[in-house]
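Would you mind keeping the following structure in view while I ask a few things?
What follows is an incomplete set of chains from the complex, kept in their original frame.
Chains: A and B, in written order; residue numbering restarts at 1 for each.
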Amino acid sequence: MSPDSGAAPAAARADDVLRLVDPAGTLNERAAEGMLDVTGELVRGLYRDMVLGRRFDQEAYSLQRQGELGLWLMSLGQEAAQAGSIRALRADDRVFPSYREHVAALCRGISPTELLSQWRGASHGSWDPERYHFHIYSLVLATQTLHAVGYAMGVRYDAADSVVLTYFGDGASSQGDASEALNWAAVTSAPIVFFCQNNGWAISTPASKQYARPLSERAKGFGLDAVSVDGNDVLAVYAATRAMVERVRTGGAPGLIEAHTYRMSGHSTSDDPKRYRDHAELARWEAHDPVERVRLLLTARGWADEDYFATVASDAEELAARTRGECRALPEPSLSDTFRNTLCQETEALRREREGFEMFKESFL
Amino acid sequence: MTTTATTATTASTATTTTLGRALNEGLRQAMRDDERVVLLGEDIASLGGVFRVTDGLAAEFGDRVVDTPLAESGIVGTAIGLALRGYRPVCEIQFDGFVYPAFDQIVSQLAKLRARSRGLLRLPVTIRIPVGGGIGAVEHHSESNEAYFCHTAGLRVVACGHPQDAYDMLRAAIACDDPVIFYEPKRRYWDRAEVDLGRPVDGDTLGRARILREGADATVVAYGPAVAVALGVAEVAATEGRSLEVLDLRSLSPLDTTELCRSASKTGRVVVVHEAPVNVGLGAEIAATVMEHCFYDLEAPVERVGGYNIPYPPARAEGDYLPDLDRVLDAVDRVCAP
């Protein structure tokens, strides 16, 4: 691997990376034993999550190209890492995402409108974190990891048994905040799981320029429990996350999961990955597609037939159609709302400023 | 945890105490009244803080007083998380010069999260910062950085100047549903005064400026550690036959424009005093605001007396840096010159 490339597919990696299903769809029964009861229902559900997530991402991408969104950050290729981890949580386990967790968000019930609003420029964050137990996106890298730790301290104060999970990237790991969070969690034994989607790249910067040792080792150095998983293997991600979350729920030390995956698109619709990475790398990863191997597994086991696949495909198309429709119908934001949402109790000064703005605006009507 | 009822206020709660102690009592009372108030900071538990403002609170409230790892971004970042969980964290930043590592969490997260979430999130976080010079400290321990936070939309910024306000304003800050940067004038921690520790929480103390001394010839506007200087100036000026009005801003953002402009229009002459560098400081906003609203009442340009545009000097030179009686009187002379 040249020093200037993102991570290699997990296949080429050391044995300490957990994998249950290989790219050919073969389930490693021995590895799964004791970790996971692999049922058709479970695998079908995860497959559906991934297919819908991918279709949604593709639709959002098109909407950006059509000028309906200002920007889109694609989740293509990271479906397994997201669906596998979010489905391993209880509905009331609190999630602090970064900004690319669209598949996870959909699994939590967040609607296409709520997800697109921010990228259309209609809001900065639109869903109610309380309703979905899923915080709004954080664009300033790694800041959410500290929020997650604080929230987990609160869970501990409340003697509640929910667990907090925070997503962050290989690039974000270099921020001081990320390290402060890992350390803080270890020191306070807060009920939290850090989930790193290591997709090999931070915009144009390969993971090899981001760190010298795997992030899972860093986490151990801070005193966290840590595991590495094939992030394109949804069952491995699911199993590893569930095991860690349940351990943390019952008082175990906080942990980190490093999921090795790949950002198959550019960083965003503004990015041109051809400027900094080889097509060959992408091709290598295409052979490790997270969705395909699950389809193969479902077929091989007879857990799903063509009807099932057709239903999922048509559900995906329906989601895409809904996404298109709702995106265009998104209401325009108003500055008055930003004024009103700046503080809980609008100050006199702010009210005067808002009224001045509104009067001026009206003077043009 | 559940919120207990507010403790009843009793009749005889007035006592003579220091500003630091008044803050300590304010924290204690807030923690007794609301179990969701938690304290985060460096050395605030067994030590009681380097200025002893949290003295005895760990003994009474146990794990609600947290000695954190040594990381200010972590302090504010985790406070945000606690607030999202329904807590009311009060953070202590050990000295003014150590708030900068937390700047991103304050400016991009704490201040903006409510607007970013379309008003769905509440961030009742108080950040206590001992502020200013005059105690002969080493570098980074005498900074006045209020202008940074005043310029940041989404924060309320206040500074107390004497013991009663310390108590009242801290309680109001903790009760406020919005983030508050709470400045404590460190060289006044040991100032003593009669303080009523039984006053009910009054949100108004957080937003209203107050006339501490009425006067006719000019207004001296001050806040935090400079309030005592302004009062001293008024004393001296009175002996010279000059009647100065002293306005304690208390709220630095938003400004109480009504009270400020009322006084400015009345006297027609304004001197602003603060320790922070004058350049793009809060005094500039006060001057611009006064000009905007009282242009035709002004007899002279607003004078600003504050720090020079240089890093805070070594302690043995700070006497020359801090606005003192002489410099403020000199400015008063200038605005009063015919």
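In this text, a residue touches a chain if its C-beta (ideal position, glycine included) is under 8 Å from a C-beta of that chain, and two chains touch if they have at least 3 such contacts.
Just so it is clear, the structure is predicted and the values come from calculations on it, not from any experiment.
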Whole-complex copy numbers (one chain of each kind is displayed here): A x2, B x2
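We adopt the following convention: only the chains that are shown with their structure count from here on.
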Averaged-CA centre spacing for the pair chain B and chain A, given as whole angstrom: 41
Residue ranges of chain A in contact with chain B within the complex: 96, 123-126, 128-130, 135-136, 138, 140, 143, 145-155, 157-158, 176-177, 180-181, 183-184, 187, 337-338, 340-345, 347-350
Partner chain A, residues of chain B touching it in the complex: 1, 38, 63-64, 68-69, 71, 73-74, 76-87, 89, 101, 104-105, 108-109, 112, 114-122, 153-154, 156, 176-178, 203, 207, 254-255, 257-258
